[in-house]
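The structure appears below as structure tokens.
All protein chains but one are shown at their positions in the complex.
Chain IDs A, B and C follow the sequence of writing; residue 1 opens each chain.
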Amino acid sequence: MGMGVDIRNQMARRASEEIQNGMVVNLGIGIPSLVPNHLSKETKVMFHAENGITGMGPSPNKGEEDENLCNAGGFPVTLTCGGSYTDSAIAFGMIRRGKVDITILGSLQVSQNGDLANWIVPGKKVPGMGGAMELAQKAKKVIVVMNHSDKNGSPKIVPVCTLPLTSSKCVDLIITEMAVFKVTEDGLLLTELFAPYCLENVVTKTGCEFNISENIRRIPY
Amino acid sequence: MGMGVDIRNQMARRASEEIQNGMVVNLGIGIPSLVPNHLSKETKVMFHAENGITGMGPSPNKGEEDENLCNAGGFPVTLTCGGSYTDSAIAFGMIRRGKVDITILGSLQVSQNGDLANWIVPGKKVPGMGGAMELAQKAKKVIVVMNHSDKNGSPKIVPVCTLPLTSSKCVDLIITEMAVFKVTEDGLLLTELFAPYCLENVVTKTGCEFNISENIRRIPY
Amino acid sequence: MDNPFGKITALENVMELFHDGMTLMFGGFGGVGSPPTLIDGILEKGVTNLTLIGNDTGFPTIGIGKLVKAERAKKVIASHIGSNPFAGQQMHEGKLEVEFSPQGILAERIRAGGVGLPAILSDIGMDNAIVAKNKPLFTLNGKNYLVETALTAEVSIVFAKKADEYGNLIYDKSARNTNPLVAMAGDITIAEVEEIVPLGSLATDEIITPGVFVNYVIPSKGVNWKWAWE
Partner (left out) sequence: MDNPFGKITALENVMELFHDGMTLMFGGFGGVGSPPTLIDGILEKGVTNLTLIGNDTGFPTIGIGKLVKAERAKKVIASHIGSNPFAGQQMHEGKLEVEFSPQGILAERIRAGGVGLPAILSDIGMDNAIVAKNKPLFTLNGKNYLVETALTAEVSIVFAKKADEYGNLIYDKSARNTNPLVAMAGDITIAEVEEIVPLGSLATDEIITPGVFVNYVIPSKGVNWKWAWE
């Protein structure tokens, strides 16, 4: 979407701060897949995949791919020490039972009360929900990492989602290239700004009102 | 119940005739457990146990018991070549999916329309149903092997069960020390007599009316 | 190789099980763990009007996607069709009916069919019109749930690493995915396997699908498609 690798990594790095030792984390495709690169070696995390991998590791080197060891998108991965395989039913059992601590995913829209719309564009793109509904509804913490605006320049953070919902009131944290918002009982709370953006930039590009933290953290480029 | 080993084995041998190559068979405790002794070595059968064994083999020799390889009653068994272990949920999945070809079990009463009562004697014995309900309801063929009379001399084959049912209209074949009955649309059909019993003996000891096969098979002692 | 249970056979001997208008369930996730030889057999036989049940529609040249691309399906029950543009195109043209089910609930519906349960209750996608469409509700302890019905199929096709002569199966890494569930849900289940081994060769604690659920075992000719990442 025209964003440079650095900006994408900046967002991924910020998402990685949410991950603590021992957590079970599910990553969506795109920017979320960059998150592991920003974790310290000391942080033991089990990355979870919908197809039945617990403990997914980084992509293999070229030529070392195993066609029977792929992520939910069908692309080769590796297994970390302590990882294991289950069938897909148990993989989702982990999600519904509340064992997935964090899911980090992209979205088309997020509303000010945390509604998530990321599975369908009526009449255009109907990929299907895959595992997004279970993850959005049942992961302990739902983090959306996405561009602040869509390709037409329209805000993706909106008062009410115009696209069909994946799940309502499920998002906990929104990370864009400009800012970080917490979803609270009182709506969105801006807590962080990425350099070089200022508050006015964010207000302009955001489709809904939001509260502003007393102590905004400014994250340098 | 005072029956000699030979009579018990005679009943078990008759039950074994129902078993064909490749079948999955669940055996209850008591006389049904003698059935494998009467199968030819050529007949490949997978004996199924509710605790998750497929391919249960005979009891081990004294001193060779494995406390972690026991049947559903908690007594040591062995595993046949090609056997495997599952959790109990999958063991019952096999039953409900219709993969168990035959269940051979004892009973307290059987009615003339094939109702089975073998799990509870109100006010006296309340062991619980265990897996009997699933087996009675879902095995492709339900064979009851039991004494013709209870310890008071009362018939166990009755017009209507007076004890609480395990499952209704589920029994296909009844084997006692005196005779063999098929359960048909028109009630019970006597098909076989064990020596030395004659038809009159069976009529006297049976609590309900029954039809008589045109070709009664007489099984010598 | 002995064949005491008569389960080991060749592709041509199971082809009569596939017919126009049938319900066919397939293992695999993004094509990984889908049986290539069986899918090619079905494609070559020309079987059509299929109702396909499985996690997703693969890629156009990978997994079940080949059958979808060739317009052999009239209906698909899946959680995702995004990696196979032909599925979406046929859906928009009215040629293909698609029933979307949330991925984990789809897996549980297949499992329920496999273990002989009629339905499960679920709160996933409750307030989503597409998921909830035509599904009965049930109120338990004051909360509404969807009644999600079990799925079975006339024939299930799965892909496994090894089978023994009883049809006991083990799978390779993430190619396990939906296969153990699909293996239970077929009225008849055919396993395509990379290797057939004698009875007793598989470690008994490691068998994932007991042969009880497997009717036929055929040897795989191997994956004959190029993976999306290749």
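By our rule, a residue touches a chain if its C-beta (ideal position, glycine included) is under 8 Å from a C-beta of that chain, and two chains touch if they have at least 3 such contacts.
Given the structure is predicted, the values throughout are model-derived calculations rather than measurements.
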Taking the complete complex into account, tell me which visible chains touch the one left out. A, B, C
One chain isn't shown here. Among B:Ala15, B:Ile31, B:Met46 or B:Ala72, which residue touches it? B:Ala72
From the list A:Gly22, A:Pro58, A:Pro122 or A:Pro159, pick the residue that touches the absent chain. A:Gly22
Which of these, A:Gly30, A:Gly93 or A:Gly106, touches the one chain of the complex that we don't see? A:Gly93
Which of B:Met23, B:Met46, B:Ile95 or B:Leu190 touches the missing chain? It is B:Ile95
Contacts of chain B with the missing chain: which residues? 49-53, 65-76, 79, 85-89, 91-93, 95-96, 120, 125-131, 133-134, 137-138, 164-168
When the complex is taken as a whole, what residues of chain A touch the one chain not shown? 22, 24, 44, 46, 48, 54-55, 79, 81-86, 89-90, 92-99, 138
Which positions on chain C touch the chain that was left off? 108, 112, 115, 117-123, 136, 138, 140, 143, 145, 147, 149, 170-173, 176, 203-206
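We take it that only the chains that are shown with their structure count from here on.
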For this assembly, give the contact graph shape among line, ring, star, complete and other. line
Of all other chains, the one whose Cα centre sits farthest from chain A: B
Euclidean distance of C-alpha centroids - chain A vs chain B, Å: 57
Residues of chain B that contact two or more other chains, please. none
